[in-house]
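One protein chain omitted, others in place.
Let's look at chain A:
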């Protein structure tokens, strides 16, 4: 389970596209420097969006023929920052700038039991893991949760491949995933301390699982996840950033992150991961009008609740439930370092 955080760029040609489910597009890329992509890897793509070059990460659904065919599954996000719309527009023959496989979500070896939990499009990160576990003859369960069967990519294929190891929860069929029960089952099993959970999905689902995991005193390192900071507690909306030190305000569009908007406005900000993990882009919050939708995994729950700071790369401001109806956009006032 090598970890590879090294990033190099190459070109990938689109060799196949198809629809996997409603709003989910399958894109097969043929990179010019093929390297097998292990389960859990993703590739970063450099996309031209509205005249800006943006980096977007997509999990590798499948790597075939030694990485000569890399399959991605892309959901058209309602609150797309532009990336998914662009990806859905790709056609066979198009060429994209892509990295080699980057591994920051490696599948471990030697656990007694594995539980993979996919919320919605999060399934793309887990398909290859489930296949690897099946090949190894490991003890595993694949939990798939989604809003409706129509939007759940790979559902039939996974059920066919993994049989009764798959558990399906569909909101519009009133079969809801109960996180407490799921984590409770793990905590109550004899393999509790040697069960690894891999999860990928909306931040709200992952937060709930994290809380349950900690509450049950399961070993924290056994809970593994990856986040691209792309889902939050509220839908993305336009908001304003006030920067009193610089005596200016920057508006952040629905399709752009705060970090992107500040950079585009010529503000010098520091960052590294751009996905809410490292905390390098953390800044102090002086004032909030509305709510902060943190979306990062760097700050602890307590730190998030105090609203003292936020991670520029993923955090957004939202009017939230209370502010709905108000015409003014939400706003945050920041102190830049």
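Assume contacts are C-beta pairs under 8 Å (C-beta built on N, C-alpha and C of every residue); 3 or more make two chains touch, one makes a residue touch a chain; residues count from 1.
Keep this in mind: contacts and distances are computed from a predicted model.
Visitor: If you had to name the missing chain as UniProt does, which of "Vanillate demethylase subunit A", "CRISPR-associated endonuclease Cas1", "HypC/HybG/HupF family hydrogenase formation chaperone" or "NADH-quinone oxidoreductase subunit I" would it be?
Guide: "Vanillate demethylase subunit A"
Visitor: Tell me which of A:114, A:140, A:169 or A:298 is the one touching the absent chain.
Guide: A:298
Visitor: Out of A:44, A:226 or A:293, point to the residue that touches the absent chain in the complete complex.
Guide: Only one of A:44, A:226 or A:293 touches the chain omitted from view, namely A:226.
Visitor: Quick one: say which of A:106, A:184, A:253 or A:320 touches the chain that got left out.
Guide: A:106
Visitor: Taking the full complex into account, what residues of chain A touch the chain not shown?
Guide: Here the touching residues of chain A are 1-5, 35-38, 66-67, 100-101, 103-106, 108-111, 132, 135-136, 220-222, 224-227, 273, 277-279, 297-300, 302-303.
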